[in-house]
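The complex is shown incomplete by one protein chain, all other protein chains being positioned as in the whole.
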Amino acid sequence: MRTVSLEQTTHPVLIFWIIAGWVGYCILPWYGVEGFWSFEWLVDGWPLDDDYAPAAVLVGVGQKLWLAPMLLALAAPLLVLGRRKTDPLYAQVLIAAGGFGFAWLVAQGLGIGLRGFTAEWLTTLFGTLDDRQFGMGYGAMVTASAFLFLFTHGIAARGAINGDVFVTSAIGGVIAVVTIFVFFPITKMLLAAFATDDGGYSVLGFFPKFFDDRIWGLDCLSGGRCGVAWNSLLLAVLVGVLTTLLGLAFALVLTRSGFRYKRLLRALTVLPIITPPFVIGLAIILLFGLSGTVTTSLAAMFGVEATRWIYGLPGILIAQLLAFTPIAFLVLIGVVEGVSPSMEEAAQTLRANRWQTFRTVSWPLMRPGLANAFLLGFIESMADFGNPLVLGGNFDVLSTEIFFAIVGAQYDQSRAAILAVVLLGFTLGAFYLQRFWLGRKSYTTVTGKGDAGVHPPMPNGLAYPVYAVVALWSAFTLVVYGMILYGSVVQLWGVDDTLTFKHYLTAFRIDWTEDGLRWTGSAWDSFWTTMTIATLAAPLTAAIGLITAYLLTRQTFAGKRAFEFGTMLSFAIPGTVIGVAYILAFNVPPIEITGTGLILVISFIFRNMPVGVRAGIASMSQLDKSLDESSLTLGANSWQTFRAVILPLLRPAILAALVYSFVRAMTAISAVIFLVSARYDMSTSYIIGRVENNDYGLAIAYSTALIFVMLAAVGLLQLLVGRTRIGRRTSHGEIH
Amino acid sequence: MMKRTFAAALTSATALSGTAALADLNLYCSAQEEWCQIMEKSFEEATGIDVAMTRKSSGETFAQIQAEASNPKGDVWWGGTGDPHLQAAEEDLTEPYVSPMRDQLHPWAIAQAESAGDKTIGIYSGALGFGYNSEMLEKAGLPAPACWEDLTKPEYKGMVQMANPNSSGTAYTTLASMVQMFGEDGGFDYMKRLHANINQYTKSGSAPIKAAGQGETLIGIVFMHDAVATTVAGFPVVTVAPCEGTGYEIGSMSIIKGARNMDEAKAFYDWALSKEAQDLALQVNAFQVMSNVGATKSDKAPDLASIKLIDYDFKKYGSSDERKRLLSKWDTEVSTLPQ
Partner (left out) sequence: MTGINAKAASVRFENVSKVYGTKVTAVDNISLEVRAGTLVTLLGPSGCGKTTTLRMIAGLEMATRGRIFIGEKDVTKLPATDRDVSMVFQSYALFPHMTVMENVSYGLKFSGFDKAETKDKALAGLGLVGLTGYGDRLPSELSGGQQQRVAVARALVLEPQVLLFDEPLSNLDAKLRRQVREEIREIQQNLGLTVVYVTHDQEEALAVSDEIVVMRNAAIAQKGTPRELYEAPADAFVADFIGEANLIPVDIVALDGDTATVRIADYTHRLPSRGLPQGPAKLAVRPSRMRLVAGVGDGVPAVIDKATYVGSRMEYTVTAAFGTVFAVLDDVTTPFRIGDAVTISFAASGPVLIPASQPS
């Protein structure tokens, strides 16, 4: 029989959250404890010791009385047990209790800090507080989650989002975490844009700094130098357009040609994404620099005078194209595969030739993918700072300027914040331009009807240039990676070409001793930390990203646009700013997580989540909505629908999100450099240390090793995620 | 369900949590990696105090200490050029301390401490200079530069590299040194003439000499110990101590205000000023001159005694007002000139 047990008993998930709230309040330590996982606190005075006490005990002995009001909010939901969901009281109680509990928890956390009240007006209002509190711990976290989800249960019971508990909870959850880990730190950072030298805030002071000539100057039109804003914009547009076109070319060759070695090509396109920063830049210098291989041989052969042309826009452009084309490719491959072959076949039967079919059907249907790929390329380029650092020459861009405004000789946080505002403005512009271009058209191509078509090959007029571009770019990529591999096995890159394995030995030595295996190589520590953190961050990033994409494409709710933009925000701001913003926001209560591995995981999740979101949106907008609806009418709830119908059809997007977030966690540097700590040092910050110390061999050897590790990991992920069998025929006619 | 995601987040949070490091001493280190590591290990061996070390450039460390001011995570900050240390002292981010080891130090190290109200102290010093790629020089058939003034000669046009003073402490030291050597007008006049020969203002201070090592530029203006290190790493770089004399930096050490492990921080501070600790520099190819009078000198290190050092006014040129003034003057008067 079909189980429609809903109105008899209370929803089990609701009961879970009510219990969780009490557990968080009465059993778990309320404030953060050192080394939670050691469970030392269990035997070290818990639950009565002040440091480890649950909130209930603290309140019970008359301490931290501001925690007491939450008891009300915990007790109230007990009223709804056994009540029908349609009972108005059910919704009202849950909304009131959850809302009040959450608001109070946040308010007391922000209002009372390490030195009592955190704001003047609180002291004026209530007098001086002679107590203080540390960062929230697991008790607070569990209780806060409980309040949040009680609230969303209440909202759902009132009929919001068709009364769907999963969707309301997901929206509530995503909004909460995005607010805490994106809006909160960035707001703190941006406030600095209005900071004055004497520590106050001023709106008037903002404008002269904002309209500074160094940002907006147009002297390059008359032979001088242009402002960083224009430089960044030019670069980002070029990179966005070119990465999209290159990514599309690779995607087309993979899906619409008879090319045989597709696997090889696929691996090649992913290679740059798994390359640690600086390495591509160094390779490009060794190829095209003043004393580079290509430059000197050209000079010898043709008598061309060697110049430093690579430093500046050309160099950054080449390096960024190498680095970001894979992202465009990963987004586009899903979309290009997703264009329904029967639409293309339909066009051909309507007397369109292959070229017309491509132009009028395939291309327009790829638009969501193209727009997303451009947006990602644009934003990546805006935020990238490793490549401009190495190859920028005198071509300044916003990201490096922000970095050096913070860490450079000026120590000017307010200038950094203003540059961040400019950068954010560009990102915002690109975002809305993309929306404008996509318009309101429907791009649904995977419908519920089985699709038995075959992608037609590209028209010749398109195929030849595409082959040429792909061949050239592949060759170029191979040369660059050949250089890198070579660099890791010579004594001193560019100077002493004796072959040696000493760099690998230094980094990854393993000794057998009486005590067993000993990891004596200098890189092991940072390597294992990086692996752990990347492994943790990747699935979480993909999960949050795809759930967000699902909410954005499949649900309507108030404030959806703002929500979407919020999820893109952390991606659009350079990592360095995020790094500083995280330190500013999370070094003090209520959330105190600097110096832990957790902050690294969190920063990766929210920096890389937008890729999951974009890939998810692009793929999901190609899935017909009737698929979800039929699943719902067949008795699956939203979560089951998401899991059984949407997710399997989203495999390319899942893979993209997983691969990207894993790899990003292993190769990112800009935010990381602020967040690493003694116990959680990451590979990239270790590698930069080697580069700074002229130890190129070791740096490149380590990077090369990481590339192979990541290749293996990507292969493993591909196996794990698998391919979705939807029974399209290949051009050879067999079903796979 | 969403909740499951949260459960997963919770589990991972559990695994990675710990709001403060468990170590007995949190060391922020701004020298190169090996030096930091050897300092960490040797101190642990010498005292048995467990050290957690984080290595970052001095600018980054300063930014971090600033951000962490209301809840410091670090105890002691060792290494890195003196300016950010002085700046930190000026912003009251560091703790005054008078070490019993002071009588073993060179006068310049103590002067550094006195100028900052004992909130920082010199641990090594390095003189500014430049290095050139000898192979390129030979190929181009150019004379070897020996003085600051040589760098402005037209034959080196497009061949000199230095860092951008806005982003690099090294380059700011260069600018301040010129102003102190030639007077403000003369100094800026020199910077303008030099500007004509500069092919690129790099972001990082040591980048110019690395570029010279790789043959990407002929001459790089850097600290001389960086140039020596590049030579030792195997690159054809020759280090030059300019004939007119030159400025220098004092690598410093400070205790962070509000440090959670104050006693251990002081123990490290004292130990770091000892001859044994300072002799470790040679094991990691650090060619600075150490502040302990008895510290062993490397034969590769530039001999400070043979270099004409100016009387560098760290107090004045390390202050943020003077720094801002000089930098904005450089920005408007020098960097905008055509090359």
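All chains are identified by letter, namely A and B, in their written order; residue positions are counted from 1 within each chain.
To be clear about the criterion, contacts are C-beta pairs under 8 Å (C-beta built on N, C-alpha and C of every residue); 3 or more make two chains touch, one makes a residue touch a chain.
Every value quoted in this text rests on a predicted model; they were computed, and no experiment measured them.
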* To do: Considering the entire complex, write down the shown chains that touch the omitted one.
  => A
* Structure fact -> Given A:Val23, A:Leu438 or A:Leu627, the residue that touches the chain left out of view is A:Leu627
* Give the residue, chosen from A:Asn162, A:Ser202, A:Ser297 or A:Thr520, that touches the chain omitted from the document. => A:Asn162
* **Touching residues on chain A - with respect to the absent chain** => 1-4, 6, 86, 159, 162-164, 446-452, 624, 626-627, 629-638, 640, 644-645, 648-649, 724-728, 735
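Just so we're on the same page, only the chains that are shown with their structure count from here on.
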* Structure fact -> Per the C-alpha means, the centres of chain A and chain B lie apart by a whole-Å value of 34
* Going by the contact rule at the top, pick out the chain A residues touching chain B in the complex. => 13, 16-17, 32-37, 114, 134-135, 137-138, 141-142, 145, 149, 166, 169-170, 173-174, 214, 219, 223-225, 285-286, 289-291, 308, 311, 389, 392-394, 400, 403-404, 406-411, 491-492, 494-496, 533, 536, 539-540, 543-544, 547, 580, 583-584, 587-588, 592-598, 600-601, 639, 673-674, 676-681, 685-686, 689-690, 692-695
* Structure fact -> Interface with chain A, chain B side, in the complex: residues 1-3, 5-6, 8-10, 12-23, 26-27, 32-34, 51-57, 59-60, 62-64, 66-68, 70-71, 73, 83-84, 87, 136, 158, 164-169, 171-172, 199-201, 203-204, 206, 210, 213-217, 229-230, 233-236, 320, 323-324, 327, 331, 336, 338
